[in-house]
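A single protein chain has been omitted from the complex, and every remaining protein chain is retained in its original position.
Chain lettering (A and B) follows the sequence in which the chains are written, and residue indices restart at 1 in each chain.
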Amino acid sequence: MEIEEKLALLNYKTDNQYAHITVNPKICETCPDHFCTFACPASCYKIIDGKLNFKYEDCVECGTCDIACSHGSVTWTNPKGGQGIKYKFG
Amino acid sequence: MSEFDAIVVGAGPAGSSAAIKMANAGLKVLLVERGDPPGTKNVSGGILWGKDLSQIIPDWEKTAPLERFVERKVTSFLTADSEISIDFKTLKFSTDRTGYAVLRTRLDQYLSKKASQAGATVITGITVDSLHMENGKVLGVVNEEDTITSDCVILAEGANPRVAIKAGLRQPPGDDDVALGIKQVYKLPEATINERYNLRGNAGFAGEYVLSFLEDDVYAGGFLYTNKDSISAGVVVSLSKLRENGKTRSFDIMEKFVSHPFISRLLEGGQIQEYSAHLVYEGGYSTMAKLYGNGYMIAGDAAGFSFSNGMVIEGMNYAIASGIMAGEAAIQAKKEGDFSDQSLSRYGRMLEESYAIKDKKTFRGIEKVTWSPLVHRIIPRIAENSMMKLFNETGEPKDHVVRILLDSAFDQGISKSDLLIQGYRLMRRM
Partner (left out) sequence: MKKVPLDIIVMVKQVPDSQEVVIDPVTMNLNRSLTRNVTNRADENALEVALSLRDKAGGTVTVISMGPPQAETTMYECMARGADRAILVSDRFFGGADTYPTGLTLASTISKIGKFDVVVAGEESSDSSTGHVGPGVAEFLNIDQITYCSHVDYKDRHVIAERELEDGTEVVKTPTPVLVTVLLNSNFPRRQTLRRKIDAMKKGFEVWNLEKLGLPPEWVGVRGSPTIVRRMRSIKEKERAAKKFDLSNLGNLVSELYEKNILKLEED
């Protein structure tokens, strides 16, 4: 099963006003490893047309990318209350 | 005057346990959880070793949302073609119960409801942004523009403790402190589960796997637990190994685990209901920070209290135990009207004397062994090799078992003395 299909099973309350994670495109531009794209379990980090593309909407809030990125590009905060992933089982 | 005696950040097992303990003693407690309802942000495998719960909820075994108790426990090495396991089951567990499989959304809602019944004010759907501090003393919590004051704050935020990190009370974790846990829940009829795993009634299966079939140097452990009418299957991936590898994606490892021929047949016909991921603390004792100070205590995963060797993960039990102890320390502090560093050092002492820390000390450095080539590559290959030699019909007379073992090791390019030394190290740490 593809990761996209797995993510489609999940319930999110997406916050359209606040992105709880942001990346600094300047830093990503020169990144030698793009480890975020391998580490993120929700495939939020992708290389498209040679550029890093990040979307917070599929994020399951694990915190991995903040550790994975060793170049200081990721700014990680908790989503605002009640927003974001809502697991059914956990 | 503070508005509350204690504010607890996070309604996981650590936070709710602390809140129940304190509210039962009459403290004015505020429990704040960002998930709505509690549990919706959390992931465990999860086997709950819940004996400490009896201290705060005497009848938890009757009232908590427990899926199945562990009757059958399997520990396996999975190579590409083989599974070598210890399969342990005992009827003794039906009287001396061990762990119970749980699902976190259910467990966490149960625990937070208990906190509310005990008299704590439970607020869900609100994220604590930061601590209100003055001269190193914690005076309350901040959300949006508001500050809520309390005599002490118990930080029980889990494995990604942003509030504690922001306040400088905890170091941000690194590759060696945490692993990435990924999990899938499969729906399967109760009868199918019972038949397939050879279970009756409320008894359950707990399988833990070393995934030595993974290519390159990606190390990961797997787990598979039965719930009432679903299965929890997951992997724990070493971040440092994933980084070294630099070309495998974490979510592909999950897929590889459930696609392994011996695992996929255990899940056959099951419909995926949920995919989830969460960090797991796995560092030994050395990663633990100072866990209290002026007006604050840190409990559960936020304090680094969980243990994982890449297969077995324990953390809910330590979370509960440390939550209760933090609660106890706050109760004493309230009696004395003193929430200083000095007074709360009581929490540190209780931890020192408890099994939670003793376990941590015993296992100090264990991650170096359990994430080693010995466990993930060498032992599985030797075992597979020897088994083939023992059971494969070649027409030639069979050697002595020990001879076969040592020869297999030699086939893997390991000297006998090396094997003995490594084996001894592992035994001592386990």
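The rule is short, and it goes like this: a residue touches a chain if its C-beta (ideal position, glycine included) is under 8 Å from a C-beta of that chain, and two chains touch if they have at least 3 such contacts.
Bear in mind that the values here come from a model prediction, so they are computed numbers and not experimental data.
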| item | value |
| --- | --- |
| Displayed chains contacted by the hidden chain, counting the whole assembly | A, B |
| Option from B:Val8, B:Val32 or B:Ala220 whose C-beta touches the chain left out | B:Val32 |
| Among B:Ile84, B:Ile123, B:Met254 or B:Met297, residue touching the chain not depicted | B:Ile123 |
| Residue among B:Ile148, B:Leu279, B:Ala329 or B:Ile404 touching the omitted chain | B:Ile148 |
| Footprint left on subunit B by the chain that the document does not show | 30, 32, 36-37, 121, 123, 125-126, 128, 141, 143-146, 148 |
| Those residues of subunit A which, in the complete complex, touch the missing chain | 11-12, 16-17, 48-49, 80-82, 86, 88 |
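We adopt the following convention: only the chains that are shown with their structure count from here on.
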| item | value |
| --- | --- |
| Between subunit B and subunit A, distance of the C-alpha-averaged centres to the nearest whole Å | 23 |
| In the complex, subunit B residues that touch subunit A | 34-36, 39-44, 103-106, 108, 124-127, 143, 159-160, 162, 172-175, 178, 180, 182, 184-185, 230, 232, 239, 242-243, 245-251, 254-255, 272-279 |
| Interfacial residue positions of subunit A with respect to subunit B in the complex | 1, 3, 6-7, 9-10, 33, 35, 37-43, 60-64, 66-68, 76-82, 84-90 |
